[in-house]
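With one protein chain removed, the remaining protein chains of the complex are shown where they sit.
Presenting chain A:
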Amino acid sequence: MSVVTLNLGQCGNQVGQELLNVVSNDAFNAQKNCPGVQGKTYYACALDRFFREEQTGELAARAVLIDMEPKVINHAIATAAKSDMWKYGDGSYFCEKQGSGNNWAKGFCVHGPQHEEAVVELVRREVERCDRLAGILTMMSVAGGTGSGMGTYITQCLRDMYPHSFILNHLTWPYSTGEVIVQNYNSVLTLSHLYQLSDGMLVHENDTVHKICAQLMNIKHISFSDINKIIAHQLGSVLQPADVGGTQSDYSRNPVGDLMSSLACHAEYKLLSMSAIPHMSSSSLAYSSFTWPGLLKHLRQMLIANARMEEGIDWQVCVPPVRQGAERTREIKQLQFNTSLANLLILRGKDVSCADSGAFLHPGLYSSWLPPEAAFRTWSSLMPFNGYEKSATLISNSQSLLQPLNKMVGKAWNMFASRAYIHQYTRFGISEEDFLDSFTALEQVISSYTCL
């Protein structure tokens, strides 16, 4: 089944391109390194998910690029064309001349409605080219104006147009400082609106990914391209073909739908975080070997101690004994234990059948109202992914995004109390009421996750 990706704004387009690079490279390598039927099936399935073959034999991405200024898109199209592997579809992009100037209201109230028709038409065209649509993956940052504001508006249009299809939003959360001063406002407006529309929101925080680049990849001058490679690696490890339980032939199942049904089981809980292991520069990778028990032990501790990286994990945190009610909540706070609603583990590589993920089934990991068997799934594939002999990725619907969300809302609320910058939004039709509604919606989300 196929996934149509919709890339919005600078961040969405840059991350989206990197994702397509990772999945196409990985697919080609699978075919090369694993000549049998297995490699072929993997290759064919992976490519069919994200690409279509044009009459000329060229591979074109099932992607639509949207930005309100031309620079980023021009650059993306040109580099893809140079890659020799794949290109963007002819005319599968829409851009204007001036960006939204970091203003969510401009993106949502002005650019969105103005260009709705053109954008929706591009998506429709791409959807109709899929034999079977798995879902739509939108990619954008929450901090700017175009991706966040227009992206939200377009998600709304797509929700109306495809009421029964899965819409997964991939969101990049901003660095805590230095780029967009009104980023917390833009984030609050985006998240609160998407919460009504999306089936699930897969989140990467730039600060965390930056740390992975610095500490695990040993990169000195970290660029967005480095960051995007990590994000794409994690996303790819989820979206590439895998056995979702059952036999290998399940490759053709719906990756987006299966992901949602495993993780986004409740309308009040839609925030999905990711962690993966190992992350390593290719030079050190050559000298390292990993065992499944070792990888899974680390990944599980990363989950319960809420660490997004295997370095600096707090090994003191442990699963609390299962108790009832308020008593339990208090204890959680003290122990910094991260409670999950649902987890999805994806294992790829050698000897994957020997990997024992039983430790993720401990009832103490989960909220009391879902049995572990319902809350935990594993997917696996024998194919090594993206150059790693063994790798494991965990997507988690848990309290792990609670703290950054709470900070984001807190900072925006402080600013809102002084009504600073509000005039920039009211100019384009977002009122103080709208802000209040957004704050209320997110306080509700925070409260729901806190009580998990």
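Note that in this section a contact is a pair of C-beta atoms (placed from the backbone, for glycine too) under 8 Å apart; a residue touches a chain by one contact, two chains touch by 3 or more; residues count from 1.
Here is the rule we use: contacts and distances are computed from a predicted model.
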Since a chain is absent, check the UniProt entry for it and pick the matching name: "Phosphatidylinositol glycan anchor biosynthesis, class O", "Dolichol-phosphate mannosyltransferase subunit 3", "Tubulin epsilon 1" or "DNA-directed RNA polymerases I and III subunit RPAC2". "Tubulin epsilon 1"
Residue among A:Met85, A:Ile222, A:Cys265 or A:Val317 touching the omitted chain: A:Ile222
Of the listed residues A:Asn25, A:Ser176 or A:Gln336, which contacts the missing chain in the full complex? A:Ser176
Thinking of the whole complex, not just what is shown, which of A:Gly16, A:Gly39, A:Gly99 or A:Pro278 touches the missing chain? A:Gly99
For chain A, the residues touching the chain missing from this view: 69-71, 97-99, 101-103, 145, 176-182, 220-224, 409-411, 413-415, 417-421, 423-424, 439-440, 443-444, 446-447, 451
